[in-house]
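The complex is shown incomplete by one protein chain, all other protein chains being positioned as in the whole.
And then chain A:
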Amino acid sequence: MKSIHSQRYIIGLRGSLILLLNLFTILLFAQNKTITGKVKDEQGKPLEGAYIIELASKHGTRTDKEGSYTLKNVAPNTKIRATFIGRIMEEKEVKSNETTVNFTLKQRVNSINEVTVNTGLYKRPVGNFTGSAKTYSGEELKMVNPRNAIQALAVVDPSVRMLQDNQFGSDPNHLPNIQIRGANNLSLNPAGTSNGTPVSNGDIMSSYLSNPNQPLIILDGFETTLQTFYDIDINLIANITVLKDAAATVAYGSKAANGVIVIDTKQPAAGKLRVSYSVNASAEVPDLTSYKLMNAEQLLEAQRLTGIYSDPANQYNDLAKKQWYDYRLAQVRKGVDTYWLSQPVQTGLGLSHSLSLAGGSGPLRYSFGLNYNTSEGVMKESGRDRYGMTYNFSYGIKNLKLSNAIAVGYTRGNNTPWGTFDSYIKLFPYFRSVDDNGNPIKILEPDFNELGFSINAPGGTFTNPMYNATLNVKDYTATLNLTNNTNLEWSLTDDLKLTGSLGWMSNAPNAEAFYPADHTRFTSSAIALFPNLGSYNHTSGKNSSINGRLNLSYRLALGRNTILANIGSSFQKTSSNALNVRVFGIPNDYLGEMGMANGFDYQSTKPSTQNNQTKNISNFLSLSYNYDNRYTAEFTVNQSGSSQFGSNSRFAPFYAGGLAWNIGNEKFFKQNNIIQSAKLNASIGITGNQNFSSDMAQQTYQYNLMNNYRLMLGANTLSYANPNLKWQQTLKSNIGLQLGLLKGRLNANIEFFRETTDNLILPLDMALSTGFESYQNNLGATKNEGYEISLTAPVIKDAKRNIFWTVGINAGHYSNVITALSPAIIAINEAFNKGTDPNNPLNSRYQTRPLPRFEVGESMNRIWAVPSLGIDPATGKEVFVKLDGSRTFTWDARDKRAVADATAKLKGAFNSNFNYKNFILNFIFSYQYGGYMYNQTLVDRVENVDLVTGNADLRVFTERWKQPGDHSSFKALVANGASGLQQTNVTSRFVQKDNFLELASLTVGYNIPANARWVKAARLSAPRIMITQNNLLRFGTIRTERGTVYPFSRSFNLGLSTNF
């Protein structure tokens, strides 16, 4: 600031000297004149509203629409200055003979000619930034996946991991679960279960509660939900920044620990009206290659071998079962062999249109966007439709700029009436799916009376889930979103800016599920009485949040020193409520209305409501100092307060500092052919996590309305509110090195990080005599360490012939270790092993999947299983190793050991972007190495099978141990006619390496030359065609059925975009 001042002073001094020297001349020849001129931008477009001032007399004027001005009464040999918001001011000396002075005002670029990092709260030039952040443009992401920004981000950034959900596969209505640099929280749910998947009701708090590792998502400066991110039109995204370390995120204080994803949408730019339009057609094909099921004949034989069709203990039953065998055999002989898997799936087609209009001149700019996106899922009749509208405008007067953005969105996700995919996997192929007329058969086998057999079919009555698709089943979730953000920017001076923002977001989710009485789910229900058949479920909610922010940014340049300061304060209030009503007794499928229902359930189902409120306050101060473009120091402090915390610790400070050293700008750094630039940065700081329920910290009373004491109300307090409950804190440190090598031929970026989380909130068992069983306390700690490397190499850069080829590779690694735990967790670990009698299949059935177990010194993603030596060739039984090293045939939960880690050692992608003239060819392979997985679907499909009720993998028949001497990796079928149930408890035999290489995205594009005749005729500019294929190829070390409830899919996209 001072330097500018002194400069001005010097200018002023020089000016006054000139004035003094010319004093007499002026006095003698003083003759004021009128100056006219034009003010333009660098493209030569006129600037309306620019301010022109004569420095000496301080009188001024503004330019008109054409950018012209007239300044009267100007003294000769004076100076005039032109200023315009966001542009560098210009001063010109008016020579005595001049009457026309034109200005060209250049866009203000930040002092260091580099990109800026947008943290969502403030923007900072990269040179003044010491944190770890990575920005991807919307265009870049669209190239990877034109329909799903989250998936694209997970492919391009090694620190973003999208947890694979083997259950829900490619269900378009199931939100993904994302993490940045691993998890900092313990999950008490067994691995692979869908608990912890984000809910889709749009409530900010509840989505964090279900996935406490979810990063903070900021959309245009305000916190938003994962669902909004999931449903956003990718064409609206200007860029996405992933903030990883403390220096980058700490301004968010108590919400920063999981990292931050900052989404900026495209802002209206000046210029004449521009229309852009893009259309994308997509096709999704179910990936059923991983399913190898038994056919009708094989299944029947396998069933027979298991002893389903015999009963040595009871001759009467034995005979009846043999009759059933013969009946089913007759079906097989008739040639019935239904491939059930193909029944509920389809090629899901999708179409999205995105239209935007933008323009503006002078102080007013606006943009308007409409988008529509419909995409079918691979399960028939499932899909997601999205409608969106945005309207932005901004208006600048003097040094004030007002902008407002409105977004309206409606999303409707239809769930398939065809049922879950695994219900088809299970169905026996010797059942016919349709009758001779092509209508689905509801009950797949005739009743035993009809056939004249004396007992029910083994497995009971089988129903056809296809039948439900013929009914008027309703099952959908819809959400209406409304967002309004208002921003006021006040440039007090060129370097001091005050911004106030107010955001309001509201969404109203609404879900309906109607199953008429004829639905197969009511067929086997023995308890249900006729008046109770048919159900209708209604859920609706309303979530809203109000956010306010006040930011002051200040920039000071003194010679080689640059100081940037940002100070801000924000508040947030969220409230959410939900209502769920379920009624029963709707006999007909055309009476799909709640009012048609008979009433509530035979059990007392009652409406349930949820209600949540949170309030947060966050203040931050961030300072950045740069010396000579060589050294940078940054310090940020945040104070956060939230109603979610204990009354003794509602407010907490968070802070972080960082240093950066631009070695490349040092004098000692000699020009050489290997390294051209090098920047080293390091940061450390403490951030918080508040992803937990708000009633942990408040002593509350619950009123018992079902009961009264002598007609008076009674209230109880049931949980111990810990007034000392503290913020979960994560100490993050990060060291990064950025290198420019081989004259721009290779850019390398390496980062090492460590995140230690303290005060992990865990339940602690209390002495029961305190009146509580457990309470929440800050008791655990974890540590995540890792590194991320990315290399990019522009191999060919031939602007002359218009050939560009860039290749890149990135890799991310992290490891996790638990460093402290509450004794309560140990109790939980023990509880998982208790009460399991391995000889009672019903008792220990849940040990068929690895249960979480947390031990200090181990990773939280460890797979705990009993070590296995494989199948004994003599007996076909599995041989286990006990803790003391001895061998046994008996599985015992206490013998479980940490056998492998589910976290991949290395995860990353390599990509190639190739442009030849107008052709584009891009591909990205994503890979994972060094992770293990419990092959749940394999063990469930081959060993944990229940052949009485369901079909299973072909290997049940072909690869299981059959006779002494067989060397098999699958144990023998147990002849268990009563249940047909086979049981394999969690064993190291099914812990498999989970390495894969996947062609995540392949894009072929063509930029239609602008000089093509038809392009000109149609007044198009920059039209482009893109074909993208996702998940086209996959090579993996593990063969697993992917997607049990909903299959995985591969997708193909054809996109067209153009401007008018």
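Just so it is clear, contacts are C-beta pairs under 8 Å (C-beta built on N, C-alpha and C of every residue); 3 or more make two chains touch, one makes a residue touch a chain; residues count from 1.
One rule holds in what follows: contacts and distances are computed from a predicted model.
Missing chain, UniProt protein name: "SusD-like starch-binding protein associating with outer membrane", from among "4Fe-4S dicluster domain-containing protein", "SusD-like starch-binding protein associating with outer membrane", "NADH-quinone oxidoreductase subunit N" or "ABC transporter permease subunit".
In the complete complex, the hidden chain is touched by one of A:43, A:673 or A:769, namely A:769. When the whole complex is considered, the residue among A:123, A:353, A:542 or A:650 that touches the unshown chain is A:650. The missing chain, though absent from the display, is touched by one residue of A:148, A:464, A:481 or A:619; that residue is A:619.
Only one of A:289, A:439, A:454 or A:493 touches the absent chain when the whole complex is considered: A:493.
One of A:700, A:802, A:875 or A:969 touches the chain omitted from the figure, and that residue is A:700.
With the whole complex as reference, residues 492-493, 496, 498, 552, 567, 569, 571, 577, 609-617, 619, 639, 641-643, 647, 650-651, 694-695, 698-704, 706-710, 712-718, 720, 722, 764, 766-773, 775, 777 of chain A touch the missing chain.
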